[in-house]
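Rather than the whole complex, this shows some of its chains in their spots.
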Amino acid sequence: IGEIKRFIRDDGIIKVSRSLKEISNKARVTKEIMSKELGREPSISEMSIRLNIPAEELVMAMEAGCSPESLYSTVGE
Amino acid sequence: MQPINEMKLEFLSRSSNEAFARVAAAAFVSQLDPTLEELADIKTSVSEAVTNCIIHGYENGDGYIKMSCMLYENSAEITVSDQGRGIDDIEMARQPLYTSKPELERSGMGFTVMETFMDEIKIISEPGMGTTIKMFKRFSPK
């Protein structure tokens, strides 16, 4: 944790856009894995449990990865 | 049919709010535990409806857009409305490829997309008064 904090301070600030993209990438991989396991698309709550992120937060994060004109994709990077 | 949950949202007709409306609708509907694909259908349809309010309803001027969302046991109804210029000929507007703004390189496929991705859409509009789009979607049972 100290490491992370130092990183945050050294780097100034972590932008939301970046962290959402990370979650979004993780979600995409998890979706592929779960689709294979289940033989169907996972539901949002199944993904939410697997990733340990509330469904609503997951929805917001996934927005970051999917659209070029998204709220979060371009700013601050 | 009594909704099990309900929300109403109002926001300015800015293109930056299109993504916001899409996330808000998807986050609310996620309470019904849809699949990612069903969620994507909702997001795409909300995007098209909100974009229409911004570009056609208010013609990129200022105005308020309302979105409401009712959740039922296994379905959702989403309403998007503006108080802008309205639609003269609804039948024509619904036609695939019809656009009143070809100069903006609009595809004319907005209503077709909504009809494809949702189970039912209703267009209510009066010239000079505004437009209301009601979209209904059923989710796969668990």
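Letters A and B name the chains as they come in the text, with residue numbers starting at 1 for each one.
Rule of thumb we're sticking to: contacts are C-beta pairs under 8 Å (C-beta built on N, C-alpha and C of every residue); 3 or more make two chains touch, one makes a residue touch a chain.
Just so it is clear, the structure is predicted and the values come from calculations on it, not from any experiment.
Asker: Write out the stoichiometry of the whole complex as a formula using the chain labels shown.
Answerer: A x1, B x2
Please note the rule applied: only the chains that are shown with their structure count from here on.
Asker: Between chain A and chain B, tell me the centre distance in angstrom, where each centre is the average of that chain's C-alpha atoms.
Answerer: Taking the average C-alpha coordinate of chain A and of chain B, the gap between them is 26 Å.
Asker: Where on chain B does chain A make contact in their complex?
Answerer: Touch list, chain B to chain A: 15-16, 18-20, 22-23, 26-27, 30-31, 33-37, 39, 43, 142.
Asker: Which chain A residues qualify as touching chain B in the complex?
Answerer: 31, 40-45, 47, 55-56, 58-60, 62-63, 67, 69-71
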